[in-house]
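Note that one protein chain of the assembly has been removed; the remaining protein chains are unaltered in position.
Moving on to chain A:
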């Protein structure tokens, strides 16, 4: 069964004081299977962020449904939504969003504490993840003391520690240098190989080329998609580039 199912998603922004309506999403359909690594690509203004916000239950669609494990997000009550989010979803943001008042360890443990987990189990969950992400030595440091790449790894650890059904990553490499980008993408590939479902929004071709499937969004709908199949990263990269060129030059749906 699909972990995530997006059906006929439509989102229209209505300005508060009249003005023109903006259609951010017109009709989006796709689904993500268990263990998949999906990248969503699109130009600025194509509706990527809106889509992500709706999938994260941060925003509500005008029409259509999002199903997580077959359960529609719209059926969750407002007051339960934050809890639902922290139980089922893990987030990785472009700007890391680490709290500067916590050290790395406490930042990672934050979701567990919010969940009300017993502090004895916390350490046993933290250690393997920290080791896997190579931040064991940084646990006692504060965000301002570590590099961007390290910060993003801490953020990934924070997303992973609750063992979420799905990880939503919003431009995770956007604020990283190329080496850190490589490291992070390698990391994503590894955790995906471990069975973690990942959905990543990006406009970096390089980031997308590591995914198992790439969706292209244009004008508020899924315009095209590319499966990796037997392709290597380089081949996929080429394919994505070609697709983007075609999109930019205004080719029709194939």
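The rule is short, and it goes like this: a contact is a pair of C-beta atoms (placed from the backbone, for glycine too) under 8 Å apart; a residue touches a chain by one contact, two chains touch by 3 or more; residues count from 1.
The working rule: contacts and distances are computed from a predicted model.
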From "Cytochrome ubiquinol oxidase subunit I", "NusG domain II-containing protein", "Dihydroorotate dehydrogenase" or "Efflux ABC transporter, permease protein", the UniProt protein name for the chain not displayed is "Efflux ABC transporter, permease protein"
Option touching the unshown chain, where A:11, A:48 or A:85 are the choices: A:85
Touch assignment to the omitted chain, from A:106, A:132 or A:182, lands on A:106
Would you write out the residues of chain A that touch the absent chain, in ascending order? 58, 79, 81-83, 85-86, 89, 91, 93, 97-103, 106, 109-111, 113-116, 119, 122, 142, 144, 158
